[in-house]
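Worksheet: the structure to be examined is printed underneath.
What you see is the complex with one protein chain gone and the rest in place.
Chain lettering (A and B) follows the sequence in which the chains are written, and residue indices restart at 1 in each chain.
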Amino acid sequence: MADFEKILFKNIDFPDQDKIDIYIKNGGYNALRKALDSMSPESVTEEVIKSGLRGRGGAGFPTGRKWTFLPKDSKRPVYLTVNADESEPGTFKDRELIEKDPHLVIEGTLLAAYAIKCGQAYIYIRGEFAFGARQLNKAIEEARAKGFLGKNILGKGVDIEIIVHRGGGAYICGEETALLTSLEGNQGYPRVKPPFPAISGLYSAPTIINNVETLSNIPYIINKGAEKFSAFGTAKSPGTKIFCLSGHINKPGNYELPMGIPLRELLYEYGGGIKDGRNLKAVIPGGSSVPLLTADKVDVRMDFESLAEAGTMLGSAGVIVIDETVCMVRAAYNLARFYQHESCGQCTPCRQGTYWILAILERIERGRGSLKDLDKLLEICENIEGNTICPLGDAATPSVKSTIHHFRDEYEYHITEQKCKVSMGPRFE
Amino acid sequence: MAENITITVDGRTVDVPSGTLIIEAARKLGIEIPTFCYDDRLRPVGACRMCLVEVEKMPKLIASCATPVAPNMIVHTDSEKVVKARKGVLEFLLINHPLDCPTCDKGGECPLQDNTYTYGPAESRYGENKIRFIEDSKNQKFDDIRLGPEIFLNRNRCIMCFKCVRIVRDLAGEADLGVFQRGSFANINVLEEIELDDEFSGNTVEYCPVGALTSKSFRYKIREWLLKKSPSVCNLCSDGCNMNIEWSRGEVFRHMARRNSGVDDGWLCDRGRYGFDLSRAQDRLVRPHIRRDNKLQACSWDEASALLSKHLQNIIDTNKGSEVAAVGSPILSNEEAFAIRRFFSDVVKSENVDFQTEYPKPIEPELLDLIGLDGSIKDLESDSTFVFIGCDPAVEHPVVSLRIRKAVSTYKAKAVFISSHDKKLGYFPITNIRIPFSAEAAAVNYLVSRISGKTTGDMADFKIDPDGLNRLADNLKNAGRIHIIAGREFFNHPDRAALLVGLIKLKKSTGAKLSILPPQGNFIGVSRFGLFPSLGHSFENMLERIESGEIKTMFVFGANPIDEYPDRKYIHDVLKNLEFLVVVSPFANATASLASVVLPQAMLPDYGGTFLNIEHRAQKFTPMTENPHSDVKPAWAILGELSSLLDMGNIWYSDSQVRKVMIDTIKEIEGLDNLPDNGVVIRFPAKDGYDPGDVSLAEPETPGIDYPYIMNWTPSAHHHGWITEKSDNLMRISGKQIAWMHPDDAAREEISDGQVLRIGTAETALNLPVIITTGVNKGEILIVNSFSANPVNRLLKKGRPTTFVSVRKS
Partner (left out) sequence: MWRDLKSVFWAIPKGLSITFRYLFRKSVTQQYPKNKPVLEDRYRGLHYLTRYDDNSERCVCCGLCAAACPVDCIYMEPAETEDGIRYAKIYEINELRCIFCGMCEEACPEEAIFLGHEFEFAAYERDDFIYTKEMLLANYDNIEKERVAKNIKPLIRKERQEFKTPAAPLGH
């Protein structure tokens, strides 16, 4: 376990890190000072582009490049929204950052707002994170008292306001256009793109949406420079990533490690190995919305390109570990329940397709499936993918498709024998 | 600066302005891309995913209804991927769609049926249970829940296209409908305490792509393929919305919109849409009647015409034309108005022809050039400031108010109402500037003075609070395109002359457009084509002459003076003075019950003709081709028959014949003969700038102690005039008759909300429930709706411009 100076979790377990005095003592708000003193907004953006930082919310889009999509001559104000609606199953990294080191999030937000010349930033936090919202609000007030936030920050004539907005409990509001619609006060329905939020987003004004983890990287980039940041990780996926280990692992939790770390190392060295010494069956590497990896692929490196080559995605790096005691049909059923419940209901394929998938899987779980159902499920998935307004439709299908692809025998056993191949007890009486 | 972009669709190129959606570009080439949720008048949502097309170099299929064209786009609308996607979408739509087609009203005109037949899968693979919504918060336990007095909703059939929500919320601005829940259990509904009862609810039924929304008046009545359609024009307000009368075997089943992008843009208000049952009202007259032994007895047309022609022959022979008067109604057609004038001036030789039975004082002839919309209806969308004086567009011109709502909501126009009670345009932001009753003329004068910087004179007498007017005057100084609109309350304003002067001055000082809009269906048409009275021969003059005994015979065509004239007792007594009253009416009404001869008049589905709307647009309406009522005739046919019996004048037998003679007589209307579907705007030459001079404002009257409240009244959107009361549908939908009272007054009189009050003058009284609201001034009572059981004109008195009432608990 090579120790290295962490970017995000450097002070995460320092006592009282959420208080501003401790944060400043540990080097906080230096980046903000440096940026406001000696850097122009354009040079902040340049630095972020040079660092190669990619979005940490799941899509992996280069952050600096996204900032350059803003129109230069817009009459409307520019908005920044921080996506703290962390609802992807298996992901809990933003929660730790918000609850334990909220000032890091605030500083990252302020730096990003400065870079894109935004005067009003919103942090959209999921409603269930009540404690996190309190932490952020407290941190904002502390920062305002010290002059880091509000009017005339540090006397440099820069005004930036941050408002924390709590969501109502919808996974769909993590999708950027649904987040904007919800922030405007409407029901969280995604919008058709184009127009992209960078051109017409919140209140039809140019808007940038970034994930909490992405913005938390920016103070380090400004303090230590882009080269030091991109020294970590790989060429195309620089920097570190917080991997959320969960499932049948001995030491579940958040682990900040450089990009490109092999999965085996993550699971066995950092995660402590599979619980109760059992055998690994499958790993979902990037939150439930990506295809799973079977146990023989455990040597793959955890970065954007390697996982894409392996047929899956890094996504939000919520690593869900599945051991040999899990019936894959049950796992697919649980995930199908999630997606059916969270679908917003706007477009036909997702609204009806997720319901149909859940209905078929439930029928199989109740012991009334037929072998034709498997091909039906695959066709339904094909009809959903690519035909929806937002990526929730594309996120609902990989769990079904990859479990059928890799574990078809378990499904057939379920259907013909009406019980789990791995003897998991009946789901319904 | 819209440059043209060339794109290729299915191998053919087309040039479209930038910003056009792909689906519209394809439509220009004649390629119809199937959709459910797309409507070119509503904002696109891209929800149904039926319009997906393949665009080269794009990884996914694109929703053509939500994506504008880009240069050099190559679009395929029938490639393999697209065909598969359409099949998939239809399969998804059908998995939870109930097997209701036999019992669903939409069968036969259902886009879901048609698209499934053309693009969909032939068999269903769905083997699970279908979602079923049967309960809702109002404790209804049916699949069809009642959203309002007219609309039913079956949520099982809903395919979540959001058209109804967009129509009600974005277009009309009513917060009635909403989406509840999320995902596959999402359903459209109204909140517990709300009903879907705004003026445009019928449009949701017409544009819903499935049978989820149905209207009570058409429910389970007939199938679409059995209906014949006659293109027609609504005559219940002066907007002149185009519609189709859909009928079968001589019975009218519904009105559907017929899109005229210059007038209604495909929308119909509920008054015109559900007023179709007027032609089969209980009070419908279908036989002529003659009064014998003091009772009206049915008879044949021959008898009635013989009696009338004898009476008229007598008058003509003795040259007593001045003893005859003719009163028309502002919803007669142009041909009827022309025929009436022709007959009475050429045959009977009488100058007494008018139609203004609702107003105590007739309209000045010079005012005729000012009546109507300044500009076109479409131009309303681009006006930036509206000032409404004595006009409530949501009530008087519902469909045209949609254009104003669009200007306010989409283009951020400002709408200001100067009125003695609060008015609204849905929930869109408007300003109400409150003035006392009948103080409009003073308020306008104040504005004029303030804008031109002169001293404003002493407004203390009029008790006007100047703050709102000051702000308005400042805004008007640099407000872009200003449009001043006066409406119903202008025409019967107690101080109309002064108000007109003020409006003209305001127009001159701001460079605004000035529109004076009459609410009745063909007011402009009948004024232009013959029923406008000559000087000294107005309805007011006629009434005086009846009282003095000079006029002994009166013909009433379509009007109902007893219900319309603002003094019920007076008009009743005057009409009783007549020796011979002939009432030509489609309905049995209060005036017809006094008549000597009653003749059944044809209604909108029975005859053809033309109307002029507020734009001066001439539009043609056509009748049903099968009619069980063979005895009803339009006014020109009746007069034509009398002409043939008297052997004088024109013998009219068809409306096109009347039109030909009209064109020969009035040369501006050359286009009237060959009207295109959209109608044609007729420009009448305006006489030189009307300068009514200066008129001093009338002094406001003060109430006494016994009758301390000023009474004002207003109709509502669904019930406007005595005719709409004959429609069962509209009576079911319209609100009740209520009175508005200010909270301070209610507190002083210890009156609570909903209590029934006796609102009375010295002569008589009405009993109404009261609503306590700040929407009305202190010391004023506003009565909403007038019904024949409780008619408001009972309280009005001729020669008394302001009505003072007392209020007691009844």
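The rule is simple: a contact is a pair of C-beta atoms (placed from the backbone, for glycine too) under 8 Å apart; a residue touches a chain by one contact, two chains touch by 3 or more.
Keep in mind it's a predicted model, so treat the numbers as computed, not measured.
Only one of B:R132, B:K378 or B:K809 touches the chain withheld from this view, namely B:R132.
Although one chain is not drawn, the whole complex shows that of B:G107, B:G178, B:P365 or B:P703 it is B:G107 that touches it. Within the whole complex, the absent chain has one touching residue among A:K50, A:K297 or A:H341, and that is A:H341. Listed here are the chain B residues that touch the chain not shown: 98-99, 101-103, 107-108, 128-132, 134, 142-144, 219-223, 225-226.
Everything that follows uses one rule, which is that only the chains that are shown with their structure count from here on.
Distance between chain centres (mean CA atoms), chain A to chain B: 55 Å. Those residues of chain B lying in contact with chain A across their complex are 44-50, 52, 59-61, 63, 66-68, 84-85, 88-89, 91-93, 95-96, 125-126, 128-129, 131, 159-160, 162, 179, 181-186. For chain A in complex with chain B, the touching residues are 170, 172, 187, 192, 194, 340-349, 351-356, 359-360, 363, 376, 382-384, 386-389.
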